[in-house]
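Note that one protein chain is taken out, while the other chains of the complex remain in position.
Chain nomenclature is as follows: A, B and C, assigned in order of appearance, with residue numbering initiated at 1 for each chain independently.
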């Protein structure tokens, strides 16, 4: 696999490597993701009916309700949370779940932000690797 | 008796003639006047221990608590209210009792305001007469 | 006078006799103040609730019997006694039956049964800029100053007529241009911000402020900005009683004084006065009774009515200790607060410590003679101001920590003040 390193702004850091689930649509966890399976239920998402469990879930922005934290925590509990999250911009609603997972449950769901240009480069990538305290990710094609 | 007419600003109008009780001190009905006898209980008043019942009570301003309306209404009920009131400036707290007496109980307690100069002329007067809808009072010495 | 059609109809008697009479009173008041129009109100606070004589009770009953209804949401102030525990408070049956008559007649007119001098702790407070008719000095001062709503001082029972008519003459504090500050009180350099960790700073500063300001509209500069509602409540109540203040501005804190410029409407203060530690010492001297030392008969908290947060703080300060057998600790809360205290279990926990919780009543109606108490302690600037003139007893002033330690020890415990450790 070809590897490219991309600079990122780290919101939540951690070590993980996993498959990429790439979306171009903003996303609402509350109602949009099944808290008990990780399945994407929002039929306006280009990832409709795919599963985020154990994947690196990339979507540009969060939207809508503020329930994302509760959904991600439930996914953490049932082991179907995404392995990591990539956004253009993460808001506190998105960060709530991963930050609580990290500091209270010692579970790592890295979250990083990319520039718009770099975000587009993810399209077609297979896997992503995140590193604790490093401000880049490795993208595998 | 000598009679002098003095211009006044009418707050509550009515016809009455009665003896004058003249004070130079601001006055608080609540605590300062006995609601059941009209006796002046405020020992800082120059009319201490005099009775306002049936008299024209002149004092420059109201002061202190907002209970004046209730005291005057109780005095109206027990027939020991002043016959009329003269102030330099009347505030709504002082006016409450006389206005309610007029419109709800059909009892007249005229209230008028005088200029500072005219107010001083009251000193030593014996009786005052008020006239419905007239903007002067007659002062008898 | 510029009257709307509806106002003309009311004056004409088309909307019943009581509305007509109420409007006649307000019309005369407007005419006397050279006001040529009325302004609609969206709320009223009814302070004709502490029993003060038969005329008061009979007037409300007469209104209710004639079919009067408040045209706007109207909250009720504290009464003379706890409506359920009046006997334990040693109130006469006369006070209680008069209070029940007041309750019935005001409710019949559509009043909302808050029975509290802190209706803002019961779910009823205006929003910024709203026009109101309120009686009760702390409510008036809080609504005008802290919230930025607009009311003159409507003394009982005038406020009832405003509520029934749903409007007031457009004058005084109803008019935005009349609300600017005239003078400025600044906290001197010797009053340091960290001193405000002792919450007695709020009534002390407000007492000093009120003594300077009287009943004028002034601004206060230099207060902390992380001020709580309970602090603001003490400020309003104390300033309203030490000075007769109906509106004040706290620069950087209250809504009409986000900047000094705003508070003064772009003008310069006509007068600037600094207050210093010595003024706070003088304020405390006015509020407290230095002669009492040793035994204390009763500690009274809740003027204005104690809030839920204050109850929680009280539990924290009690720290599991009980009120001494040789004294009593009363807290007076609104009945809305009683309900929440019961829901959370705090009511039971506080009473288990020997604390007596009362509601509805005004703390000033406390029967010192019948209860045989002579020495009182309180944290309230307002209570301490009025208690002497109304009840002939000068209480000891203390912050909540001092009140709690005193109640636990059964003897006066006075801490230092922040500037004098």
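Going forward, contacts are C-beta pairs under 8 Å (C-beta built on N, C-alpha and C of every residue); 3 or more make two chains touch, one makes a residue touch a chain.
These figures come from a predicted structure and were not determined experimentally.
Trainee: Counting contacts across the entire complex, name the shown chains the missing chain touches.
Mentor: Missing chain, whole complex, touching shown chains: A, C.
Trainee: Considering the whole complex, which of C:222, C:255 or C:418 touches the chain not shown?
Mentor: Result: among the candidates, C:255 touches the missing chain.
Trainee: Which residue from C:178, C:326, C:344 or C:389 sits in contact with the chain not drawn here?
Mentor: C:344
Trainee: In the complete assembly, which of C:25, C:122 or C:376 touches the absent chain?
Mentor: Missing-chain contact among the listed residues: C:122.
Trainee: Out of C:20, C:229, C:356 or C:373, point to the residue that touches the absent chain in the complete complex.
Mentor: Within the whole complex, the residue contacting the unshown chain is C:229.
Trainee: Tell me which stretches of chain C touch the chain missing from the display.
Mentor: For chain C, the residues touching the absent chain are 40, 42, 73, 107, 110-114, 120-131, 146-148, 225-229, 232, 252-256, 258, 307-309, 312, 334-337, 339-340, 343-345.
Trainee: Mind listing the chain A residues that contact the chain we can't see here?
Mentor: Chain A touches the chain not shown through residues 9-12, 31, 35-36, 63-64, 66-71, 73-74, 76-78, 90-93, 95-96, 99-100, 102-104.
One rule holds for everything that comes next: only the chains that are shown with their structure count from here on.
Trainee: Roughly how many whole angstrom separate the Cα centroids of chain A and chain C?
Mentor: 53
Trainee: Where the CA atoms of chain B average out and where those of chain C average out, how many Å apart are those spots?
Mentor: 29
Trainee: How many angstrom between the C-alpha centroids of chain B and chain A?
Mentor: Roughly 80 Å separates the two chain centres.
Trainee: Two or more other chains in contact with one residue: find those residues in chain C.
Mentor: none
Trainee: Specify, in ascending order, the residues of chain B that touch 2 or more different other chains.
Mentor: Within chain B, no residue touches at least two other chains.
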